[in-house]
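What follows is part of the complex, with its chains left where they were.
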Amino acid sequence: MIAAAATTLAAPIARFRGEPVLELPQDLYIPPDALEVFLETFEGPLDLLLYLIRKHNLDVLDIPMARLTEQYLEYVELMRQKNLELAGDYLVMAAVLIEIKSRMLLPRPTTSAQEENDPRAELMRRLLAYEQMKLAAQRLDALPQVGRDFTLVQVWIEQAAEHALPNINTEDLRQAWLWLLVRANVNQHHRLTRDQLSVREHMTQILRRLRDVKFLEFTQLFSPQLGVPKLIVTFLAILELARETLIEVTQQGPYSPIYVKLTHGLTVV
Amino acid sequence: MDSPSFDLQEVKRILEAALLTAAEPLPVADLKQLFDEEIGNDTLRNILTELAQDWEGRSVELVSVASGWRFRARPEYHRFLERLNPQKPPRYSRAVMETLAIIAYKLPVTRGDIEDIRGVVVSTNIIKALEARGWIDVIGHREVPGRPELFATTRQFLDDLNLRSLTELPPLEDLGQLVESVAHGAQIGGALAPEEDTVEATAPARQTSAAGASPTVN
């Protein structure tokens, strides 16, 4: 896959400084199932550009804009075709590249210093600034980190036990979930949305109500005055509870009242 | 005593590191897991006793309590330690926070559900601590063999966190992007290192591949 691409590429490329001698290599073929993963490895347009520059051995001080732009646009087109969620940032960069390319086609005034007016200067600066931070991030990540790479010492003091209780906030819970995510056990089906959460909250409320009374009539579980969304969520909660066999929903016959009770034999705590 | 097949000093150093960093007393059974070599219970207990002797005359001592071995500050030094103003309010351990997060986001859940997600056994102490705090309670039983208790967070939990409803908890969507590819890890990490511990697997893979990967570039 990438290997194949890289091989086709490697052979024909000549390394003349800033001078694209060869055709654009036909190296963009990536098997469809790998494409998404491949593109996801880029942290944004600058990252993709740096990849292209390296891959094609371009000179960052003298970027051949036509080639780079063409390459870049092909990737963007690929992403578009694959309906990958294409961040606006990639399109903005496309526009920047095209603009630089067209400015370079214009005859330059011979009077002023060309170096300073090089339309590529800003792009180069950004690429290098990003590369610098990218490397810094890697080195930072390589530093030993508490918990991940070393543990702190904390010896017990007997009377420490009666100290104040810890306080937490909602961000702590988010952080805790992040830790959970790290372990492969938490996967797709543990993803939760707000809506599911609200269903789960209502499930709990229903269980709590049924805990206090033996059973309730179906309609008693609903509070129409609280609005339609609430009704729907309550209904979904009942369905979910029934699915998880936490409650039983019974009806003697058509049009007779529907009763909801905790699953048979459930000892109420 | 037969001559041990392991480096006694190194065993001591490892025991010391484990005991000094542990939040709870460590039973001998746990301590045995520290070593690649199989060390017998008696041998280990002898080494622990030796280690305790090494620490005699210092301000911290190694003691054996009901649930295992632990270091603790000697009572004579408490008066000094009290002079240090407690720097920060105490914090719950990660195990407690993870358990609480699972109950809050997945309620109603059984202990088994929590263990499925966390991948480790949930200690009774954690559940008790959260119940004692009034943050979780049992709202019923799941009708499966064993009839496990179903836990949910309470009104007080919401009050203490200043929330009106669970829906005000931070949404969890996209959290996956913050950690090193969990989703990919499952597929790719697997290819690189087949252990279940993806986290472990990704870390070294990165470094090694840096060297290996370079030629791909052109």
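In this document, chain identifiers A and B correspond to the written order of the chains, with residue numbering beginning at 1 in each.
Simple rule for what comes next: a contact is a pair of C-beta atoms (placed from the backbone, for glycine too) under 8 Å apart; a residue touches a chain by one contact, two chains touch by 3 or more.
None of these values were measured; they are calculated from a predicted model.
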As a check: each chain kind appears once in place, so what is the overall formula of the complex using those labels? A x1, B x2
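By definition in this document, only the chains that are shown with their structure count from here on.
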From the C-alpha centre of subunit A to that of subunit B, how far is it in Å? 27
Subunit A - residues contacting subunit B, complex: 2-3, 6, 9-10, 13, 37, 40, 54-57, 142, 151-159, 163-188, 190-194, 197-198, 200-201, 203-204, 207-208, 211, 244-246, 262-269
Which of the residues in subunit B end up touching subunit A in this complex? 17, 20-21, 23, 60, 70-73, 75, 78, 81, 86, 89-92, 94, 97-98, 100-102, 104-108, 116-119, 133, 138-143, 149-150, 152-153, 161, 163, 165-173, 175-176, 178-179, 182-186, 188, 196-199, 207, 216-218
